[in-house]
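These notes are about the structure you will find just below.
Selected chains from the complex are presented in situ; the others are not included.
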């Protein structure tokens, strides 16, 4: 983002601080999953770095901004590594990891759906594409974390509270603000806080999306063991 | 593909209709896997969109066509979302999902191995690279679907009928037609129908590729439980 000077250097600094906060939060979530999975020090650092930088790298590769900023500037991997070391030395017991993991993930989600949309818009994308890229930035790191860590992505899991909706809300709000030329840092911060808030409310109140209606459920008919003739691997 | 006008706008329309049909078919297959996995409404939409657009995004990123068309034009994600909603409201019982899933996947495979090859060739790639990219387009969405859905990709599974071969046949035929300047829409449609047909025949007749010869098989020697000292995850 070094070349995006139209907002001025002070504004850029704010933007960069936001980005680094998002990197830090996602790195914490990756490191906590690694602790939960009993990975060792290196596994913790690697999973933290991949989670923190994955969404942004995905966005930059799709935008065509090569090399991605994460490869260009020391401070991104450094921040993620520091977060991983922090968790390595100081973390809750494995059985209580999930709450902090979800919270760190929600912070990263709130920040990245705004900065991802902003970055894409500044590269000349129309508002709706920028919003889609904001969602990719916000959700991408978590999907990479979950795939590498060997669990079904939170984005998809039915036992998981709504995840895509807050990202979409934050990204769409940011894109609308930019499109109508109403974007300010405070407005962006509000959009991010809104996305974070919706995610936290969803976690607290167990908001879930509706399930597809099962057909003619009979005794034991729909249990995975019985009804899974596809024989996954 | 908006800039590829050399075939004329009527021809482009045909191409676009083909592409959208492929997107629709792959989205159906992703939504059906999501239903099978008991994902909720959002999981169904997300998996459908990732399956439908994943192969094309992969191709465009590899080609260097950024942003990928899927981020540029509303109709791609919209078509995939509509397919997901259709399946959310109307789908076979979970235990009978596999047949329709395989069929939708075969339709997408047949279409994308042709349109993927065509798109790469129109971007100036030599025929053999274009064919490789056609295979990536056709197989990529399914691999992303299966990874996100937590199963071993159909492309690899030994209990799965041959999958890569029909994609290769369709892509190589299209590339050859383009190389020798024989490509017409009818020829392309035939190549796609051929790939679809080979895949359906493989499913119906249970064509499978040969297994690697096991060594000195003894009683119980090669069972996964016993012979797996590698201790996966």
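Observations
Order of writing sets the chain letters: A and B. Residues in each chain are counted from 1.
We take it that a residue touches a chain if its C-beta (ideal position, glycine included) is under 8 Å from a C-beta of that chain, and two chains touch if they have at least 3 such contacts.
Predicted model only: the values in this text are computed from it and were never measured.
Taken as a whole, the complex in this structure file is built from 3 copies of one protein sequence, with 2 shown in place.
Here, only the chains that are shown with their structure count from here on.
Centre to centre, using the average C-alpha position, subunit A and subunit B are separated by 27 Å.
Within the complex, the subunit B residues that touch subunit A are 34-47, 57, 61, 64, 66-68, 71-72, 74, 77, 87-89, 91-95, 97-98, 147-152, 157, 159, 233.
Taken in their complex, subunit A has these residues touching subunit B: 61-64, 125, 128-129, 132-133, 143, 147, 150, 152-153, 155-158, 162-165, 208-216, 221-222, 224, 226-233.
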